[in-house]
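Handing you this structure, nothing more for now.
Yeah, one chain of the complex is gone here, protein chain that is, but the others are all in their spots.
Let's look at chain A:
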Amino acid sequence: MALQTQSQDVEKETAAIVDSHEQLEGPLLPILHDVQAKFGYIPEEALLHIADRLNLSRAEVYGTISFYHDFRKKAAGRHVLKVCRSEACQSVGGDKLAEGVQSALGITWHETTDDGMITLEPVYCLGLCACAPAAMLDEKIHGRLDKSGVLALVEEVK
(Lines give C-alpha, C1' and ligand atoms only; values in the text may rest on other atoms or scores of the structure.)
Protein backbone atom coordinates (compact mmCIF):
# COMPACT_ATOMS: atom_id res chain seq x y z
CA MET A 1 0.00 0.00 0.00
CA ALA A 2 2.81 2.32 0.96
CA LEU A 3 4.36 1.71 -2.42
CA GLN A 4 1.20 2.77 -4.19
CA THR A 5 0.96 6.03 -2.30
CA GLN A 6 4.53 6.69 -3.25
CA SER A 7 3.93 6.16 -6.95
CA GLN A 8 0.90 8.44 -6.77
CA ASP A 9 3.11 11.07 -5.20
CA VAL A 10 5.63 10.72 -7.99
CA GLU A 11 2.89 11.16 -10.54
CA LYS A 12 1.52 14.22 -8.76
CA GLU A 13 4.89 15.88 -8.24
CA THR A 14 5.91 15.15 -11.83
CA ALA A 15 2.65 16.58 -13.10
CA ALA A 16 3.36 19.81 -11.25
CA ILE A 17 6.87 19.98 -12.72
CA VAL A 18 5.56 19.36 -16.24
CA ASP A 19 2.91 22.03 -15.70
CA SER A 20 5.58 24.59 -14.95
CA HIS A 21 7.70 23.86 -18.05
CA GLU A 22 5.20 22.66 -20.60
CA GLN A 23 5.01 25.94 -22.49
CA LEU A 24 8.79 26.06 -23.11
CA GLU A 25 10.21 25.17 -26.47
CA GLY A 26 11.96 21.87 -25.83
CA PRO A 27 10.75 21.37 -22.26
CA LEU A 28 12.12 17.85 -21.77
CA LEU A 29 15.54 18.66 -20.30
CA PRO A 30 14.33 21.30 -17.83
CA ILE A 31 11.64 18.87 -16.69
CA LEU A 32 14.11 16.03 -16.24
CA HIS A 33 16.42 18.31 -14.24
CA ASP A 34 13.61 19.25 -11.89
CA VAL A 35 12.39 15.67 -11.53
CA GLN A 36 15.87 14.53 -10.66
CA ALA A 37 16.25 17.41 -8.21
CA LYS A 38 12.98 16.39 -6.60
CA PHE A 39 13.48 12.64 -6.31
CA GLY A 40 17.23 12.24 -6.73
CA TYR A 41 16.61 10.13 -9.83
CA ILE A 42 14.05 9.74 -12.63
CA PRO A 43 11.46 7.26 -11.41
CA GLU A 44 9.81 5.06 -14.04
CA GLU A 45 6.37 6.54 -13.25
CA ALA A 46 7.80 9.99 -13.90
CA LEU A 47 9.24 8.85 -17.23
CA LEU A 48 5.88 7.47 -18.32
CA HIS A 49 4.05 10.58 -17.18
CA ILE A 50 6.46 12.89 -18.99
CA ALA A 51 6.17 10.83 -22.20
CA ASP A 52 2.40 10.99 -22.02
CA ARG A 53 2.24 14.71 -21.29
CA LEU A 54 4.79 15.76 -23.91
CA ASN A 55 3.36 13.33 -26.46
CA LEU A 56 6.66 11.51 -26.83
CA SER A 57 7.23 7.78 -26.92
CA ARG A 58 8.71 6.28 -23.79
CA ALA A 59 11.63 5.21 -25.98
CA GLU A 60 12.42 8.85 -26.75
CA VAL A 61 12.37 9.92 -23.12
CA TYR A 62 14.46 6.92 -22.13
CA GLY A 63 16.94 7.64 -24.94
CA THR A 64 17.35 11.19 -23.66
CA ILE A 65 17.75 10.15 -20.02
CA SER A 66 20.31 7.47 -20.86
CA PHE A 67 22.35 9.87 -22.99
CA TYR A 68 23.21 12.04 -20.00
CA HIS A 69 25.37 10.45 -17.32
CA ASP A 70 23.93 12.67 -14.65
CA PHE A 71 20.34 11.54 -15.03
CA ARG A 72 19.87 8.55 -12.76
CA LYS A 73 17.60 5.59 -13.25
CA LYS A 74 17.73 4.74 -9.56
CA ALA A 75 18.43 6.67 -6.41
CA ALA A 76 22.08 7.34 -5.49
CA GLY A 77 23.58 7.11 -2.01
CA ARG A 78 23.29 10.06 0.30
CA HIS A 79 26.46 11.58 -1.16
CA VAL A 80 27.92 11.30 -4.64
CA LEU A 81 31.67 11.24 -5.13
CA LYS A 82 32.92 11.84 -8.66
CA VAL A 83 36.54 11.16 -9.38
CA CYS A 84 38.06 12.64 -12.52
CA ARG A 85 39.33 10.08 -15.04
CA SER A 86 40.52 12.48 -17.74
CA GLU A 87 43.98 12.80 -19.20
CA ALA A 88 45.32 15.68 -17.09
CA CYS A 89 44.41 13.90 -13.85
CA GLN A 90 45.70 10.59 -15.18
CA SER A 91 49.06 12.21 -15.88
CA VAL A 92 49.52 13.03 -12.20
CA GLY A 93 48.33 9.77 -10.66
CA GLY A 94 44.59 9.85 -11.28
CA ASP A 95 44.47 6.13 -12.01
CA LYS A 96 46.15 5.25 -8.77
CA LEU A 97 43.85 7.58 -6.86
CA ALA A 98 40.79 6.01 -8.52
CA GLU A 99 41.95 2.51 -7.65
CA GLY A 100 42.75 3.50 -4.09
CA VAL A 101 39.37 5.11 -3.51
CA GLN A 102 37.57 2.10 -4.96
CA SER A 103 39.35 -0.37 -2.75
CA ALA A 104 39.00 1.82 0.36
CA LEU A 105 35.24 2.18 -0.17
CA GLY A 106 34.88 -1.43 -1.30
CA ILE A 107 32.87 -0.53 -4.40
CA THR A 108 33.48 0.05 -8.11
CA TRP A 109 32.14 2.71 -10.43
CA HIS A 110 28.41 3.45 -10.29
CA GLU A 111 28.06 1.47 -7.06
CA THR A 112 26.88 2.62 -3.65
CA THR A 113 28.41 1.64 -0.32
CA ASP A 114 26.43 -0.85 1.74
CA ASP A 115 25.50 1.80 4.27
CA GLY A 116 23.98 3.83 1.45
CA MET A 117 26.22 6.82 2.18
CA ILE A 118 28.46 7.13 -0.87
CA THR A 119 27.92 6.52 -4.59
CA LEU A 120 31.14 6.50 -6.61
CA GLU A 121 31.19 7.73 -10.20
CA PRO A 122 33.80 8.53 -12.79
CA VAL A 123 33.71 11.94 -14.40
CA TYR A 124 35.55 13.15 -17.46
CA CYS A 125 37.09 16.51 -16.57
CA LEU A 126 35.95 18.91 -13.93
CA GLY A 127 37.83 21.81 -15.52
CA LEU A 128 40.30 21.64 -12.65
CA CYS A 129 43.28 20.34 -14.66
CA ALA A 130 45.69 22.84 -13.11
CA CYS A 131 44.93 21.34 -9.70
CA ALA A 132 44.83 17.68 -10.79
CA PRO A 133 44.00 15.06 -9.60
CA ALA A 134 40.50 16.36 -8.89
CA ALA A 135 37.22 15.06 -7.57
CA MET A 136 33.80 16.38 -6.74
CA LEU A 137 31.80 15.51 -3.66
CA ASP A 138 28.16 16.37 -4.05
CA GLU A 139 28.23 19.90 -5.54
CA LYS A 140 31.70 20.88 -4.36
CA ILE A 141 34.96 20.38 -6.30
CA HIS A 142 38.30 19.58 -4.71
CA GLY A 143 41.83 19.64 -6.24
CA ARG A 144 45.32 18.23 -5.59
CA LEU A 145 43.89 15.15 -3.97
CA ASP A 146 45.42 11.89 -2.93
CA LYS A 147 43.71 8.85 -1.47
CA SER A 148 43.82 10.04 2.12
CA GLY A 149 42.55 13.45 1.07
CA VAL A 150 39.55 11.92 -0.61
CA LEU A 151 38.84 9.61 2.32
CA ALA A 152 39.04 12.57 4.68
CA LEU A 153 36.43 14.38 2.63
CA VAL A 154 34.24 11.29 2.75
CA GLU A 155 34.62 10.92 6.51
CA GLU A 156 33.68 14.55 6.93
CA VAL A 157 30.32 14.17 5.25
CA LYS A 158 29.54 10.78 6.75
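The rule is short, and it goes like this: contacts are C-beta pairs under 8 Å (C-beta built on N, C-alpha and C of every residue); 3 or more make two chains touch, one makes a residue touch a chain; residues count from 1.
Throughout what follows, contacts and distances are computed from a predicted model.
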Chain left out of the displayed complex - its UniProt protein name, from "Acyclic terpene utilisation N-terminal domain-containing protein", "RsbT antagonist protein RsbS", "Putative formate dehydrogenase" or "Peptide/nickel transport system permease protein": "Putative formate dehydrogenase"
Hidden-chain contact residue, picked from the options A:66, A:91 or A:148: A:66
Positions on chain A contacted by the hidden chain, ascending: 44, 47, 51, 55-60, 62-63, 66-67
